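Only one protein chain is missing from this complex, and each of the others stays in its spot.
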Amino acid sequence: MCDCKDEKGKALDAVLDEYGRDKGSLIGILQKTQDIYGYLPADVIYSVAAQTGTTPAKVMGVATFYTQFRLEPVGKYLIMLCKGTACHVNGSDRIEAAITNELGIQNGQTTEDGLFTLKNVACLGCCSLSPVMMINEETFGSLTPDKAVGILNDLRNRKEEQA
Amino acid sequence: MRVIVGEGSCGIAAGAGKVYSALEEILNGGASFELGITGCIGMCFLEPIVDIYDGEDLAARLVHVSAEDAERIAEAAQSGSFAGIRDLVIAEDDASFLSQQTRIALRNCGIIDPTDIESYKARGGYQALEKVLKTMTPEEVIEVIKVSGLAGRGGAGFPTWFKWNAARDSKGEEKFLICNADEGDPGAFMDRAVIESDPHNLIEGMLIGAYAIGASEAIVYVRAEYPLAIIRLENAIKQATEAGIIGDNIMGSGFSCKFRYMAGAGAFVCGEETALIESLEGKRGMPRLKPPFPAAAGYQMKPSNINNVETFANVAWIINNGGEAFAAMGTEGSKGTKVFALTGKVRSGGLVEIPMGATLRHVIFDIGGGIRNDKKIKAVQMGGPSGGCIPESLLNTVIDYKALSATGAIMGSGGMVVMDETTCMVGMARFFLDFTSKESCGKCVHCRIGTRRMLEILTRIVEGNGQEGDIELLEELCNAIKDGALCGLGQTAPNPVLTTIKYFRDEYEAHIIRKQCPAKECVNLLRYHINPEKCKGCTMCAKKCPVQAISGEVKNPHEINQNLCIKCGQCITLCKFDAITAE
Partner (left out) sequence: MSEIRIIIDGKECIGNQGDTILQIAEKNGVYIPTLCNDESVAHYGACGVCLVEGEGLPKLMRSCSTVVSDGWVLHTDSERVLKARKVALELLMSDHDGDCKGPCSLTCPAGTDCMAYVKEISKGNYHEAVRIIKDKFPLPASIGCVCPHPCEKECRRQYVEAPVSIAYLKRFAGMRDLEKDTWTPEIAPDTGKKVAIIGGGPAGLTAAYHLRVKGHAVTIYDAMDKMGGMLRYGIPEYRLPKEILDAEVKLIEDLGVVMKNGVRIGEDMTFEEIRSSADATILAIGAWESAKIGCAGEDAEGVIGAIEFLRRNITGDPYDIGDNVAVVGGGNAAMDACRSAIRLGAKNVHIIYRRTRDEMPADDEEIEESMEEGVAYDFLTNPVQIVSENGHVKEIKLQVMELGAPDASGRRSPIPIDGQFVVLPVDTVISAIGQRINAKGLDVELNQKGVIVVEEDTFRTNLRDVFGVGDAVHNKTGIAIEAIGDAVRASEVVDSFLKGELKPFKAPFVSIRKDMEKVKAELADREKVMRIQVPKRPAEERKHDFKDIVIQLTDEEVQNEAKRCLECGCHDYGECNLIKCANCQEICPDRLRGEYHPGFVETKLVTIERNQKKCIMCSLCVRTCDEVAQQGILGLVGRGFTTVIKPEFNDPATIAVCKDCHKCADICPTGALKIIG
């Protein structure tokens, strides 16, 4: 077993300690667990269930109820495309079409290179800037299809530069 | 002078962060002005916004600022001469967006530094709490709230004092006061703005409420999609705890109250109070059967009171100014002010707080500046997925719980999405049903399967496969779901469908019978066409068409292959000669 796994395991222990291994704090525990792993791996769900005195079925129930939780790893950039009312009225469907066209993925999917994951979300609350998307907590507003594609290209280039 | 950058989520998205960094760099380079931040002033259409204060006075409000403007702004702030930034100063028309408002819940937003408790205190913050703790009994607090006529701002409009009183009367050692900050209505963002811009106001209102009902713990359930609000709330809780405002023996009064927040994890239904409680308990957010009501058995089956952010944001003001002052505003049945998130096809979108009793037309045209691009208004959507679309003919309806309900819409939490002639009303209903069906928790049959079936019917209508009888079928489903669904989400899910059928039945019929979309929005019912008279053969559209459906020789009229066309609309946007039309 590699060290990194141990480190993550320790971090998980710390999270469980922080919440007193209380199943009433399951959502908070899972949020922080996801911060550690990037998603919720099956064995971790088991471990959380055992440690909080509940069953895997119950943890799985919570993990699949809330859209924030992911059971699969996501790309480096998580594109959260707002599908709120204002964004809808101002053409978010076209932004989605441009993104899916550019990246070749549909909502919920990750690009093969592991760079982008597209996720449609309910309102991000930036309605005045609609249409809006949020990429790793950075918000981009007043999008047009071209602008959205431009932002993706910038991120792609950023990665290439780093490489 | 002080240079204050508006750093709400919208401002940051528009580039406020970069503006701030640029100014900070100049400041670090030895310039002499003060730099600070504030929250959201609510004029989202002008973001990023930078205010220059001379002492306590606003000397200039600059709009649509970019990082490149930083030098000029710094220069002006140091010299006191604004000649170099005249082009950035807000136009008079735009300034009237704010001047026509009456701000109570938003009174500090965009003015104070939300990250600094002192900034809040400087505007009278926590004086109401002190007054309550030191001079009033819980019953007196409830009486003041009763006199104010404050009603739940989350949507239902239930009298706040009544809920507080019920929770107070409920037997139990331990009670909880919960703030519903799971602002899930797409198109509403006033709660986010309050938490981001004035978190202490929320904390103060909640502590007053906690005192009134006798709660020993106050909890904010806040949407996970609001990362900045969470950061600012967390910071504010820390500061208030350090200042002895949260915790044991607050302000030496003997009243103790713990305070924490919990981030939601992405489920609209958690805005329903019993689902929120389930979620707080670490479970799937599935609504409980009522009764028992939360006032009797809520969080951990103990007496609990739940109000939304805006409700609490009014409380400190009411204590300071008296219930009568609040009740002096508004209509017979709806007191005080209401905050709206004005968005959509309106020219000036943002946060609008006005006394109840104003007309919708006043909000949209006088404050919001009317419709963008001189198009014609068709309707305004209020109340999000639980609300409805109010047509242009009813824009003189006043803002009042009863009056709005009479239209088939609801006051709701305050989302107000304006739609013009290019918005398809069937598409709008479909949009909301798509939302509610995805957000349905899946517990009760009427909502789980019913919203799905409504979505399927609406989808076939917008795709041109509507059948005669679909409208009646939708109506029948709507009525049964209203009656049969378990919680508020399901019971109100039919509203967007019912109101659009009520006011825009002709649009439904056009889709179903004539297979036409009058708003020209439903792509399956459209055909794109190039007018050979107007086309100059610039080849722009052909180059950009993602599916190579456009062909033609240079300088000759082009044509669209209807079999290939995916109706993405890019060509229309691109064409400089208005040669392409959708029919």
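We just call them A and B in the order they show up, numbering each chain from 1.
To be clear about the criterion, a contact is a pair of C-beta atoms (placed from the backbone, for glycine too) under 8 Å apart; a residue touches a chain by one contact, two chains touch by 3 or more.
Please read all numbers here as calculations on a predicted model, not as lab measurements.
Summary of contacts with the chain left out: across B:L88, B:I277, B:A485 or B:L498, the touching residue is B:A485. Within the complete assembly, B:K443 is the residue of B:R61, B:K378 or B:K443 that touches the hidden chain.
Summary of contacts with the chain left out: across B:A297, B:L395 or B:L473, the touching residue is B:L473. Subunit A residues in contact with the hidden partner, per the touch definition given at the top, are 42, 46, 54-58, 60-61, 64-65. Hidden from this view is one chain, which touches subunit B at 267, 284, 289, 291, 437-446, 448-453, 456, 473, 476-477, 479-481, 483-486.
Assume only the chains that are shown with their structure count from here on.
Centroids of subunit A and subunit B (each the mean of its C-alpha atoms) stand 23 Å apart.
Every residue of subunit B that touches subunit A in the complex is listed here, in rising order: 9-10, 12-14, 44-45, 47, 183-189, 192, 223-227, 262-268, 279-286, 300, 341, 343-345, 349-350, 381, 384, 415, 417, 419, 423, 428, 431-432, 435, 439, 441, 546, 568-570, 573.
Those residues of subunit A that touch subunit B in the shared complex are 22-28, 30-31, 58, 61-62, 65-69, 80, 83-90, 94, 97, 101, 121-130, 132, 137, 139-142, 144-145.
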